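Take a look at the following structure, please.
Presenting chain A:
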Amino acid sequence: MPVWSILIAPLAASVLCVAGSSTAAIRRISAAGAAATLGMSGWAGCSVLLHGPISGGGLRLDALGVYLALIASLLSFAASLASGGFMEHEAQTENLGLNAWRVYYALLHLFTTSMLWVSISNNLGFLWIAVEATTLSSAFLVGFHRHHHSVEAAWKYVILCSVGIAFALFGTILLYYAGAKAGNGHSLDWTAFMEAAPRMDPRIVRLAFLFAFLGYGTKAGFAPMHTWLPDAHSQAPSPISAMLSGVLLTAAFYALMRFHAIAARCLGPAFPSRLFLAFGLLSLALAAPFILAARDYKRMLAYSSVEHMGLMSLALGIGSRFALYGMLLHLLCHALAKGLAFMSSGLILRGFGTRKITKVSGALSALPAAGVPFLAAVLALSGLPPFGIFTSELIILSEAFAQGRLWTGLAALALLGVIFAGLFYHALRMSFGPAREGVPRIPNQRPGFWEWTAPAACFIAVLALLGFWIPGPLDRWLMEMARIIEGAAYG
Partner candidate 1 sequence: MSAAAPPFWMSQAVTFLSAMALVSAFGILSLRTLPLCIRAYAVQSLVLGLAAFLLAIHPVRAHVLGIAAVAILVKGLAIPWFLFKIIEDVSIKRETEPFVSYPFSMLGGVGLTLLSYAVMEPLSGSDPFAARGFALALTLMQLGLWLMVGRKKAVTQVVGLLVVENGLFVAALSVSFGMPMIVELGLIFDLLVAVVVMGLLVFRIQSTYASINTERLSRLKG
Partner candidate 2 sequence: MINFAAASAAQPLALILLAPLINGCVKKLKAVLQNRRGASVLQPYWDILKSFRKEEAISETTSWIFRAVPYAVFGATAAACFLVPVAAAAAPFGFAGDLITLVYLLALPRFFTALGGLDAGSAFGGMGSSREVMIASMAEPALIMALFTVGVETGTTQIDAAARILSQGGWTAFSPGAALAFAALFLVLLAECGRLPVDNPATHLELTMVHEAMLLEYSGRSLALIEWASMIKLTLFLTLLANLFLPWGIALEAEAAPLALGVLVYGVKIAALLAVLAVAETSTAKLRLFRVPDFLGAAFVLALLGLLSQGVLRLGL
């Protein structure tokens, strides 16, 4: 099976959605396409884990890539299901025609395609094109509402991410130059770089890594280049926000992991590690006050994404194998929890008709289908024990102390405490208390069981499960990926 075949399902779904003749048909096509995507990724995952990496023609799927591919298809599947309710609501309130449905679903699957493409790119040039393609395909999804705010958000998103990514390309070109001088056969392949890394000129690689870090870091939402993130995440339709936060940031971070592996092999871990630690701490420090003072719950979740990306960056900076293990676990848990949080916040927005935290109360009793998953997801995000994020944060912080990074660990702990307080406070305010009059606004729009309730329940269950039990295969998988990021496994 060629590597690119995992792109077939989402691409076909995208094309078929354009041809869909009715809204119901488009929804069915989309659900089937997303399921097929997930199936293909799952199958590819099994094959990679059992038989080792598949490669060919600048493409390569290894344990790390397939992890990203699975997270992407999982969230894309959930988002595609949740989009039905969202679009129905939009169609009623905004008077959308069939064409809007076609465009929305086509772009959604195109967005998924581009993220899967990121996960299979071995050639760093392809990787760059794929990451840029994620921006371009999601630009109109972010600006879908056509309101002032969403156009503003879309503009900032495209401009900042494109310019950031340009610097990443500069880094890639410098790296290519260094690699070609070191005799890697004029190749842009990650594997070729890994092989040639010890011979490459460290001065050029340092520059290359710096630019790649700034570029992909912008897209991964590291402070202070994160300014596009809260706008885009809060203004995009909620299923899209879930994909942006759960997968898009992860995809950019994935690119950084690849560069980290090369840089660590050439320069030793000290230089990249300093960058990751500094930007990680900065992201945590910047997210904390914004979460505490949040007024808009979608923006609060967006800043929580900055926080979690910061935490993962911190873990990458600590760099020990167990810290990387924690980071990868965190990646999965964050994607699940944030996806859940954004999608349920979309339901709250629909029911309450407001983004203001102060105007939402009693979500649990008035809108249990939205309130319960929202509360669970935000509690998970704040790092409360029964959920997987607690485990991963525990691993990362204990590794910080174990590696002798006392002050980094203490600072991260303190900031996480502040963020915990903020998230906890806001989530409780929104969930409990008496509901306002006339809520939910459109009572006949209960989310369907298969479209929302079942996936949400699965997400919560998995999150809770990962809190106290990591299955053996996953454990081995995480270890394998940690070795890849360390630069120990690339063949």
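Candidate selection criterion: all candidates are chains of the complex that A comes from, given by their letters.
In this section, contacts are C-beta pairs under 8 Å (C-beta built on N, C-alpha and C of every residue); 3 or more make two chains touch, one makes a residue touch a chain; residues count from 1.
A quick note: this is a predicted structure, and the numbers were derived from the prediction, not measured.
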Task: Candidate from this complex that touches chain A, chosen among 1 or 2 - done: 1
Open item on the list: Which residues of chain A touch candidate 1 once you look at their complex with the stated criterion?
Closed with: 123, 125-126, 129, 132-133, 136, 139-140, 143, 146-149, 151-156, 158-159, 162-163, 166-167, 169-170, 173-174, 176-177, 180-181, 186, 188, 201, 203-204, 207, 230-231, 234-235, 290, 293-296, 299
